[in-house]
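Pasting in a structure now, in structure tokens, and then I'll have a few things to ask.
For this depiction, one protein chain was excluded, whereas all remaining protein chains were kept in their positions.
Entry: chain A
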Amino acid sequence: MAPMPGSERNYLWQDGTVRSWLLTTDHKRIALLYMASITVFFVLGGIAAALIRLHLIVPTGAIVSDETYSRLFTLHGIVMVWLFLVPSIPVTLGNFLVPLMLGARDLAFPRLNLLSWYLFVMAGMLVVYGLFRGGLETGWTFYTPLSTDYTQGRVLPVVAGVFLSGFSSIATGVNFIISIHQLRAPGMTWYRLPLMLWALYATSVIFVLATPVLGITLLLLGFEHFFHVGVFDPALGGDPLLFQHLFWFYSHPAVYIMILPGMGVVSEVVSTFCHKPVFGYRFVAWSSISIAAIGFLVWGHHMFVAGTSLYAAVVFSMLSFLVSVPSAIKVFNWLGTMHGGAIRLDTPMLYAMGFIGLFTVGGLTGLFLASLASDVHLTQTYFVVAHFHYIMVGGMVSAYFAGLHYWWPKITGRMYPEMWGRTAAALLFFGFNLTFFPQFLLGYEGMPRRYATYPAQFQVLNVLSSAGASILALAYVLPLVYFTWSLFRGARATDNPWQATGLEWRTSSPPPTENFAQAPIVTHEAYDYAALAQAEDATRRETPHG
């Protein structure tokens, strides 16, 4: 990337040494360090997914042994959940944007932010070490007693890695919450915060309050795996179900870690590309908080067939239905925002619209799984696999790409090629549906998940799914190529290429190290396009030749 004229002042080029990057406390640079790291893990998890889909082209399994297959989908799950989806938007876009959106100089604890990246990298290395020195076959959930007494795999380094990555999450969560409380610019009241920040705040609450429970669960698990004796050990009368309760107490809220930030991105993008304030701002803001809050009360729905009491199951079922209320509020409010808006179908908007459709399908199929009777039939089938991929890939990955394209000009100072961006967004939508819609049908017909082989009658749908995966792979590779290209050859970005209202668009692209030349003062509500137009008119009058 060639330095731009006058660019010695921006955060990318202020000091170009490797040392200055590795010891940086600038939230924008840390965001880029994170971005590079999670991209590596995304590629790794993606390769595992590709091998899985390739294997399932024929009923007897095409390429690997049954045991290797188990290790492959475990690798895919662990890497994608813990090293990509959980950190994804918060640590990259969130890290970059929280101070900019607040009008602050940095996050509240800049050194803690850097520490969280180092913890994450160490966690990633431990996990990758474990996965490549044999891997493990427990699935991403590490259920006991398989993970403690019967596994042949490398449980300890992987569990230690996930444990460490949890501390990285907690550090990020503390940093975001305290920054939003303490570092808002003058005039930036709570109801003037961009909805992205409400979403990240809700996410951070889950980071801070749910992740430690995963931490202690993994400690108990590691203890038991190491000493072959512990609190979940059935031989002592211990209860493996207790592990599941503890695990899902974190991991269900973590599902919302994997969607709430995406909802934040979509709120920003939909508003900008409809040139309208988000419909029902306060409802969208509080729906983020309520999703996080209700998310703590629904973990039991992962255990309907695991032998919990019927009464508990009924309560968990009803609570699970409750989550659909704030989720639906969001979807309706995005549609309300689009209604009557001057919609521009730029790449971020295409991804965001894909998100709304795919998330809705994922959410509605979740209701089948929240109902006790249908869950008994569908649980442990491909229906579940399709459902959560609609949320996590159709939802979160779409939103991640929407956000990447939307803020790419701000982050790098360069525009990506619009035509290629739209192509990639369309490929993602079609490839995704072709991959995962057949899996709903497979699950409905009873194909169990996690098996390396399947009866011949399921082959057509499996081949369709694998074909879709190849399109999906293209949709992932394309942005990697043209984003890299744009770093060198992309057109220079203006400060506010989308005519958006957020504070981050009021500074230069890319921003200077200190974020704003003058500390901003906020005088109007979020998404106030009329105020933006007035301000630009005023600037034009002041500088007639500009």
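Keep this in mind: contacts are C-beta pairs under 8 Å (C-beta built on N, C-alpha and C of every residue); 3 or more make two chains touch, one makes a residue touch a chain; residues count from 1.
One rule holds for everything that comes next: contacts and distances are computed from a predicted model.
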item: Listed names "FAD-dependent oxidoreductase", "Transport permease protein", "Cytochrome C oxidase subunit III" or "Branched-chain amino acid ABC transporter substrate-binding protein", matching UniProt entry of the absent chain; value: "Cytochrome C oxidase subunit III"
item: Touching the absent chain when the full complex is considered, from A:Pro59, A:Pro110 or A:Gly341; value: A:Pro110
item: Residue among A:Leu75, A:Ala123, A:Val155 or A:Ile170 touching the omitted chain; value: A:Ile170
item: Of A:Ile30, A:Val91, A:Ala202 or A:Leu220, the one touching the omitted chain in the full complex; value: A:Leu220
item: Residue among A:Val40, A:Leu146, A:Val231 or A:Leu367 touching the omitted chain; value: A:Val231
item: Touching residues (missing chain, whole complex) on chain A; value: 99, 104-110, 112, 170, 173-174, 177-178, 181-183, 208-213, 215-217, 219-220, 223-224, 227, 229-231, 233, 235-239, 242, 245-246, 249, 514, 519
